[in-house]
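Note that one protein chain is taken out, while the other chains of the complex remain in position.
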Amino acid sequence: MPMTIDEVFAALTDLRARQRLVQNITNFVSMSVSANALLALGASPAMVHAEEEVGDFAKLADALVVNIGTLSPAWLRAMKKAAEAMGEQQKPWVLDPVATGATPYRSEAASTLLSLRPTIVRGNASEIMSLAGEAGALGKGVDSLAASDQAIAAAKALARTSGSIVAVTGATDYATDGDEVISVTGGHALMPRSTALGCALSACVAAFSAVRPPLEAATAGLAVYAAAGRIAGERCVNGPGHLPAELCDALFRMDKDLLAAHCGLGTGRGEEE
Amino acid sequence: MPMTIDEVFAALTDLRARQRLVQNITNFVSMSVSANALLALGASPAMVHAEEEVGDFAKLADALVVNIGTLSPAWLRAMKKAAEAMGEQQKPWVLDPVATGATPYRSEAASTLLSLRPTIVRGNASEIMSLAGEAGALGKGVDSLAASDQAIAAAKALARTSGSIVAVTGATDYATDGDEVISVTGGHALMPRSTALGCALSACVAAFSAVRPPLEAATAGLAVYAAAGRIAGERCVNGPGHLPAELCDALFRMDKDLLAAHCGLGTGRGEEE
Partner (left out) sequence: MPMTIDEVFAALTDLRARQRLVQNITNFVSMSVSANALLALGASPAMVHAEEEVGDFAKLADALVVNIGTLSPAWLRAMKKAAEAMGEQQKPWVLDPVATGATPYRSEAASTLLSLRPTIVRGNASEIMSLAGEAGALGKGVDSLAASDQAIAAAKALARTSGSIVAVTGATDYATDGDEVISVTGGHALMPRSTALGCALSACVAAFSAVRPPLEAATAGLAVYAAAGRIAGERCVNGPGHLPAELCDALFRMDKDLLAAHCGLGTGRGEEE
C-alpha cells in the first residue's frame, strides 16, 4: 500500500515544523540548487566536506546525503567517514551514485559506499542497473539512456542485497524495499534539461528521511518533488532556464491541494519484472 | 553618528566608478551568487584559491573576502597566505566565519584567521557569539538560532579584542567598532530561505572596504544590501526561487531614492547590552 497524499503532506508539514539539518557531501554542480531546494522545502542544509570535520558535523546532522558527482580521493574519504558516523548513530543517509558505471574509479567508489549500508539509494536507471551489477547498463556520462521502468527489477534486486531502500527516478519514479514497489508520477519533460535536479532530489529525500522511516521518506520525497517539478515545468514556457528557481518556489508553497493535483502515487509494477 | 543615505550612495557611486577587484576565497555554494552580486554592484570578482598563486593575486586585488563555508586544509592554508599578503600591503579583507562553533576544526580555523586581523568580520548571531567566546552560542549548522540583537554585546566585545570592525546580520544588521554601534534595517523574510546570501553580503562588504574606511564600508555594504534584499524580496511573491536574480537586479539598479526607501540607518542598541 503506498502512502496517501494526506500522509505525504503530513510528512512535509512535519519536516517544515522541525527544520531538520541535512549534511550534504555533494558535487560542485549541485551544491547551490541542492541547498536552495532544501531551504525551500523547510530543511536546513550544510555543505561541510573536510575529512577533518565531517565526523563531528555528523553528530549535529539529522540526515546526510552523499553524492559522488565530482568525486576525488579526499572527498571519498570524507564520504566514508561521514556515512560511518551516521551509521554508528543510527541516523539516516542517502547515497546518490552519480554516473556509476562510467569509469572503474567511480564504480568502485559507489560500491564501497554501498557497502556502508545507506538508508536510501537514489539514482537514475543506468546508475541503479550498474549498481545492481546488471550487464549492459547504459549511461551517457551522468545521463541515463535507459527508462526508469527498465530498472525496476534491478532496483528490487539492489534493495534486497544492500538492505537499502532503492529509488530509481525518471519519467516515472519508483521506490522499493525489494518487495513492495511504489510508483510516483509527476515531474516534467524539461527537468532533464536543467542540471543537478536529480542531485537536489536526493537531498530532499534525505530531508524526509529525518522525519519518516526509509520507504515512507523516499516516497514522500519523490512525491513532493514530482509535484513541484510539474508545477515548475508548467510555468517554464520558454525553456528550462528558470526551472531551478520555479522548482524552489513550488517546493516552498506546496500544499495538499497542489500535491494532490500534480503527482500520483501507486503500487508499482513490481510483480511483472 | 551613522552614515547618511547620501553618504552610503556616494560610496556606491565611487565603487561603481572604480570597479575594484575583489578576490574571493569562498565556499563552493556561494561562488556563483557572490560573483554575480559583486558584478551587479559594480565590482570585479575573482575566485582564485590555490596556495600557489593567492599571494601573487593579492598584489592585484583591492580587497579580499575569506569565507570558511566549505573549508579544507589546502584552502585554509591559502586563506592564511592571502590574508597575510593583504595585511602586509595594508589592504582590506573580510572574514566570514561560516558555522564557526559547529565543529572544533571550524572553530580553530576561524580563530586562526581572526588572529590575522581581518579588517571586518561579518557573521550571523551564532557565529559572532561563538567567535567572541560566548558559551551557549547556538547554531543549526550554518544557520543561526539566535537573533542578531542578541549578539550585539558579543559583537562589541569581539571588535574590541580583535581590532576588527564586526558586522552581525539578521533581521536587523549591526556594525560596530567596539564602541559605536550602527543599526541597519531592511532586507526581507525570504532571505534566509535562499542559500549563501550572507556570503554574498560579505563579498559586497569587502567591495566597499576597497573604497571606504572599515566602519563606513561595513555600514554602506549592509545598507545597500539591505535595500536590495527588501526590493528583491518584495518582487518574489511566489517564494525564494528567484531571489538571487532579483537581488542582483536590485543591486544593479540601486539609486539614492531606492536606497532611502528600502533601508534604515540608526545608532544601535549598543548601550543597553
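Quick notes on this one:
Here the chain labels run A and B in written order, and each chain numbers its own residues starting at 1.
Definition applied: a residue touches a chain if its C-beta (ideal position, glycine included) is under 8 Å from a C-beta of that chain, and two chains touch if they have at least 3 such contacts.
No experiment lies behind these values; they were computed from the predicted model shown.
Contact with the chain that does not appear here is found for just one residue of A:2, A:240 or A:268, A:240.
Among B:10, B:48, B:171 or B:260, only B:48 touches the chain that is left out of the view. Among A:103, A:161 or A:267, only A:103 touches the chain that is left out of the view.
Within the entire complex, the positions of chain B that touch the omitted partner chain are 19, 21, 23, 28, 31-32, 35-36, 39-40, 44-53, 56-57, 60-61, 74, 242, 244-253.
Although one chain is not displayed, chain A still touches it through residues 27-29, 32-33, 69-73, 99, 102-106, 140-143, 192-196, 238-242, 245.
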